[in-house]
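The structure under discussion is supplied below as structure tokens; questions concerning it will follow.
A single protein chain has been removed from this complex, and every other one stays in its place.
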Amino acid sequence: MDNEYSNVISSIRSINTDESSSLSSNTNEEEYNHHTNGTEAYSTHTNGHDNFDEDEDDEEEITPAELIEKLQQSWLNEKFSPELLEHKTAVVECIIEQIKHMENNIRSAKKGDFRIAIHKLELDRIKFLLYSYLRIRIKKIEQFASSILEEDNRRPSNIRSKLSAEEYAYASEYLKNVRAHLTASVLEHLPSNLQDLNEAVTMPRPDLDKFVFLRTMDNIKGILIDDMTNDGRNEIIDMDKGDLYIMRYNPIKSYVNSGEVQLI
Amino acid sequence: MQSDCYKNGYFNIQDIMASQERISCKFEIEIPNMGFLDSSSHDSNLKVGSKLDLPYWLIKAIYNEKFKFVNIDLPKWYKKFYHDILEADACVVDLRKMGPYYYDFGVLLLNLVETDIGLNIAKTLLSCFRSRFRRIMDLSAQTDHRDLYRAISKLDYTETEMYKAGQLDANGFIRWQRREFCKLLPSIIVTANKNKRKRTDSNGD
Amino acid sequence: MVFIKDAKKEFLDQIINKRVLVFVHLDVDALCSWKILQHLLHCEHILYSVIPINSKQALEDAYNQHKQVANNIILINCGATLDLVEILQPPEETIFYLIDSLRPLEVRNVYNGIQIKIIVLQNELGIEQKLVPEYEDIFDEEEENDEENEEEEDGDENLDEEEPERNRSKRKRFDPEYLEKMHAKREWESKRSKILFEYYKYTYHRCSSSLVLFDLAWKSAKDNNDLLWWSIIGLTEQLINCKIDRDIYTRYVVELNSHVLRHNHRPAVNALGTSNTNPAPDDVSINCLKISHLDDLNMVLLRHWSILESIYHSIDLACLFKMWTNKGKKKLNEFLADLGLPLNECKQKFAYMDSSFKNDFKMLVASENIKEKYRYDENFIYLSTFIASFGYTNKLTAFDMAYAVEALMENVDGEKNLSDKFIEALNCLNRENLKALECGIETAKNHLKKIYQQIQNFIDMNQIVASGPFLQVFLEEGSNENPFFSQIFTSKKLARFALQSYLALTKGKKVRNMPLIVCIPLNESNTLIAGVPPYRATNNTENCFGLAFDEAAEKTKSRVNFSYFDTSIIEINNEDKSKFLDALVAVMQ
């Protein structure tokens, strides 16, 4: 039975890159056969910036272990940043694929197999990460539905939307229901001139001045901070690799998306 | 500052309550048929010089540099006299008595007052907040808040929020150390209608 | 022969990926073995469901209810003496694994190779097999299959009532070869029934099932200190309920001691096991279980109440001083005075006595002059047992634990059903749950008080009366203690104490080796009768009442319900109680 089990598992390693996700961990067959034991996952080359833009389909392998690492990082970022970050579609889809493979692999394995409990345990951990990540995003969408959608409509066509397809559908659906509910329950009974929801003022917006802890992943020069007092006196600081900081979210907003800064 | 007076959003209760605070002000001009506001006079319109306590949001909506229809009299907590007290030792002052929203209302007041008095208020608020922080941090580290009641009653609304956040951290750590998250407790719904289930059990067997 | 050779391979590995149904009898030894088995099942991720059982009827109902759940069924301390295949009519593929200390094993169980597997200690496999009669002289191949048969064996000779009915067949024609075959058959039959009679004559106990399971855990390298502690408690309970006698107990204690040293290689606790004056810098943290061997005083729950109370309620000492008479009480005070213990010290809780008395109390008790003055010897006053310390709580001996768990199991106040008692007793066993343990010890204390009080009544109104071959004692109708005394082990304990105290107080030689029967009215319609073997200092564990009750019931056709696994306890209808007892006298003659 064991050999049958191992070639099933090797199918996980060589996930064929179907059209949806450019990210693939297709460590080819023969690399897998010479057992590289020890716990360091095989280090296939990954370029520094893991940009997962869909359109140009560069083949850059990333091992499942790094995949989980990325998921954990984006989970932490999403958890601490006040605003909705960019959706890591590639990572999420690849993780889902891995889980599916592992699950039908467990189903096919012999019932009393000693490894099943361990694989299940690991699957539960990864699922927890994934579900928590998606749940946090949905919570934010519900909180700032109108401002997210408004921003999404305003964005120029070449930048990717922050929301995944399903999230976009959910957000618009949610916003429609909230508006319908507010009008039905209150606004209808008010005199006509007050019936406008005037979302410009009342729309809840993410509070970008929230303070966050962060760790810099590599040296960053010239971050503008403290542009508070209106007489334009602001401070520029540099941060070197591996430092821990606590500061407002606003100054480092762009660095989080690009991965130079990791929220803790 | 696009909606400075609505700090964390339009529907934030704390802001709404803060802007409810009343300010006593003397009317500079006469306002036709608003006499009903001033209970002391029976005249239909509001005469010059009548003194009224108006809530902040009303004044904010109408009042601006050009149209000073009232003369604002600062609440006594924000006057010079109290600034010296706070300067002396902020920790013992009972901020809750001075209006539960001392800081928030103080910030809101800055919009109505001239810059120099405003600056003074803002500076006092800042130093008072800073000096009281240590006490709040130490208070919140104690997990049993029953015997702290006397100390907590001196905090204003914002400080109580900070105290609660500190409590959250402290309790979270204690619960983690006692590994209470390992115990899976039945959800309330189950325990709530436990007796109902028992009845079905009893007539079951 | 279907004893399991290697428990790990043939038992544990068989049920690895299957669902398992476990029936556990309600006694401390079974509870301890269940805790050990549960740990093993957890290690192997085996799905299980456990059901507490206290009578044969309960076993049948539970089995029928949960039949389809699993076809691997484990029975702990129940069912080994029943013909399971006959009673439960299991489907073909169900397999029963029996772990039971009660002997004699049902012959059909032993020889049913396919469906029933009996697990015993590996090194006792040989002895067990020799105990069971040979296959040939019980089952006769051609007799099973050829259906012709002649007259029934004589009634009383045939012992177990489930003997398959001989189907009647018409008599064959006479011819010499057939006659000669008939003669051989009859002679074989009588030999067979004699063997079976001899085999079923006495019910007795062998190695405790918790020890068997600990051995299994040890062989599969899954044993740890907790499992060892539970198997010690299981063994101690066997001694408390006189299932095994002292020398077998000491043999097993020596065996367990090797495991204890292996798991807790640390300096032994000091003599009295109370305070470890200079705590050796052992490296294990304080909140792990530490077990060590100790020769403790034969005084029940000594560390949990005063010396006086402890002596009152430990049966051997009470009989030694004849505590129920005033003379006895005076003798006890004199004994304590000899030991140099002021009376108010003895009335104080043992834990709070000042340490000077406490420490040398143990040595004093065994000093020479005291011993011959009160005529008792070393192994009367000392009992080798184990003591466990966990965290900063006070130390517990295996006896305290066994008493506490049993008290919780047989606790009558508060209408708790079987499974509540089962769970409560299990909680008391795991060491984190000190609250349950305290409550168990408290319950044990007032159980002992109740029994002492009842014995006092027996002696005062000398209700214990010798009638023919055995002594007899009746509890009066409707006393509110009856439900308490009608529990299985409490009734046996009451009977044993009554017998021992009676012997201590009366001179008569003839009465020396008489068994005793206690009759406890259950409700208006029937009473519980429990029989206890005659009290002999050494081996008083063999109980012949099982057989005797059988025959008496058959003779008098009285409505008797043999629902308990321990055949020496039966429930009988009130009307035919006297008729039954007379028949019993006849049988026992």
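Which chain is which? They are A, B and C, in the order written, and residues in each are numbered from 1.
We take it that contacts are C-beta pairs under 8 Å (C-beta built on N, C-alpha and C of every residue); 3 or more make two chains touch, one makes a residue touch a chain.
FYI, contacts and distances are computed from a predicted model.
Candidate names were "U6 snRNA-associated Sm-like protein LSm1", "Rpp1p", "Ribosomal RNA-processing protein 42" or "DNA replication complex GINS protein PSF2", and the UniProt protein name of the unshown chain is "DNA replication complex GINS protein PSF2". By the touch rule given at the top, the unshown chain touches A, B, C in the complete complex.
Of the candidate positions B:Ile31, B:Leu58, B:Leu74 or B:Ala122, contact with the hidden chain is made by B:Ala122. Looking at C:His42, C:Arg262 or C:Lys557, the residue that reaches the missing chain in the full complex is C:His42.
Checked against the full complex, the one of A:Ile62, A:Ile126 or A:Ala145 touching the unshown chain is A:Ile126. Looking at chain A, the residues touching the absent chain are 2, 6, 9, 12-13, 35-41, 63-65, 68, 72, 79-80, 98, 102, 114-115, 117-119, 121-123, 125-126, 128, 207, 209-213, 225-226, 228-229, 231, 233, 235, 237, 243-248, 264. Residues touching the missing chain, restricted to chain B, are 1, 4, 7, 103, 107, 110, 118-119, 122-123, 125-126, 129-130, 133-134, 137-138, 140-141, 158, 161-162, 165-166, 168-170, 172-173, 175-177, 179, 181 (touch as defined at the top). Against the chain not displayed here, chain C makes contact via residues 42-43, 221-222, 224, 283-288.
Quick note on the criterion: only the chains that are shown with their structure count from here on.
Relative to chain C, the most remote chain by averaged C-alpha coordinates is B. For the criterion of most C-beta pairs in contact, the winning chain pair is A-B. If you average the Cα atoms of chain A and of chain B, the two centres end up 37 Å apart.
If you average the Cα atoms of chain B and of chain C, the two centres end up 72 Å apart.
Those residues of chain B that touch chain A in the shared complex are 3, 6, 8-11. On the chain A side of its complex with chain B, the touching residues are 201-205, 207.
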